[in-house]
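Some chains omitted; the rest stay in position.
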Amino acid sequence: MELTIYLAGEIHSNWREEIKEKAKSLDLPLKFVGPMENHDRSDMIGEEILGEQPDKIFRDEAASSINNLRTQVLMQKSDIVVALFGKEYKQWNTAMDASAAVTLGKPLILVRPKELHHPLKELSRKANVTVENVDQVVKVLSYIFEDK
Amino acid sequence: MELTIYLAGEIHSNWREEIKEKAKSLDLPLKFVGPMENHDRSDMIGEEILGEQPDKIFRDEAASSINNLRTQVLMQKSDIVVALFGKEYKQWNTAMDASAAVTLGKPLILVRPKELHHPLKELSRKANVTVENVDQVVKVLSYIFEDK
Amino acid sequence: MELTIYLAGEIHSNWREEIKEKAKSLDLPLKFVGPMENHDRSDMIGEEILGEQPDKIFRDEAASSINNLRTQVLMQKSDIVVALFGKEYKQWNTAMDASAAVTLGKPLILVRPKELHHPLKELSRKANVTVENVDQVVKVLSYIFEDK
């Protein structure tokens, strides 16, 4: 049984690579999907495909239409969603993805530094598990496959 | 036909009162519900009902369990969700509520100052309408009842 | 038992008034809802609420965001959807509303002049009943309340 994991959250650090490597070193039957991690490409994809837009807001609107489609397709293919919040960015789209997952009945693992607990308390209560780092994410994923 | 509107979002300003008053002055058949607006009471409700908790994180966990129940009950009773984002707070729970609404098939009106467009672009694309102030919210709600 | 009927379709003729009057003369316990019937107001509502838009396409986009919200709210409140197609207009939004109704499990009555049968054949097969005029719509609605 192979599981597909959607990795939602910030694209400014290499946390996805860490999870993939750890999972691989443990031979876990996991496939990972997620958003476009190249920030510039993610922001420019709207204009690149749809042409120049009237202003920055419409450029964002165009980009997010394509990024949302990607997220919707890949999340529907996933068995578990991992959502990571970092200290620097607002990441309302991560909260949006995490909440969509829970509402669709997809299990959610929330990752956040301890100091972000207060603003994330409601989402934390909706998540299946809340952890503080990617090591713990891999331990949770690994546990699903353990026999004894 | 009366509609029930859930007002999600920051509880540090009086935007809910403004909407209610404008709706009342237009005689719109609207009922408004929303989260506990008393910030302290919202944060302390967990310990008040469940007793003292081991630390701040568990206190938050306890409080959000009860606040999430309130939100779930009232949002299920609602026909439309309005989600307002202000400049100061992280409000990941507002993004969570807005996304839950969209995923459940409830129409969503997003309110945010123009300068927040970039971090809210994905949520904005999922909303039915994105506006910048509560006047516009009331105009959208009023339009639903207009005949000619 | 009162039923709410959503009247989807062209806003250039007075077919909705005809249905309402016939239903009233038969004392049927029906409430009717539907789109904004003032064509200009419907087209301009986006700019009126959201402000001037960069061009005609964005103006349309803005207007339809608000019109779609109205449709979504009122259709969710409805027990039956009536969708009328006339000879002159493309009315892809009417086909969109009709298909949304069927997919949501809402009964659909399709109204179209006989000569439109060929392009509407797929939608006709999905509808519960296809009729040619509003008299027939009222007869179908009336039949639901007949005892013997």
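Note that the chains are named A, B and C in the order they appear, and that numbering of residues resets to 1 at the start of each chain.
Operating definition for what follows: a contact is a pair of C-beta atoms (placed from the backbone, for glycine too) under 8 Å apart; a residue touches a chain by one contact, two chains touch by 3 or more.
Note that this is a predicted model, so its numbers are computed, not measured.
Engineer: Which copy number describes the whole complex, given 3 displayed chains of the same sequence?
Structural biologist: The complex in this structure file totals 8 copies.
Rule of thumb we're sticking to: only the chains that are shown with their structure count from here on.
Engineer: Round to the nearest whole Å and give the separation of the Cα centres of chain B and chain C.
Structural biologist: Taking the average C-alpha coordinate of chain B and of chain C, the gap between them is 30 Å.
Engineer: Can you give the whole-Å distance between the Cα centres of chain A and chain B?
Structural biologist: A distance of 24 Å separates the two centres.
Engineer: Could you grab the centroid distance between chain A and chain C? Build each centroid from C-alpha atoms only and quote it in angstrom.
Structural biologist: Each chain reduced to its C-alpha mean, chain A and chain C end up 40 Å apart.
Engineer: Counting only residues that touch at least two other chains, what does the list for chain A look like?
Structural biologist: Not one residue in chain A touches at least two other chains.
Engineer: Would you mind writing out the residues of chain A in touch with chain B in their complex?
Structural biologist: Chain A reaches chain B through residues 56-57, 60-61, 63-65, 67-68, 71, 85, 89-93, 95-100, 102-104, 114, 117-126.
Engineer: In the complex formed with chain B, which residues of chain C make contact?
Structural biologist: Chain C residues touching chain B: 4, 31, 33, 36-38, 41, 45, 48-50, 65-66, 68-70, 72-74, 76-77.
Engineer: Which chain A residues qualify as touching chain C in the complex?
Structural biologist: Those in contact with chain C are residues 54-55, 58.
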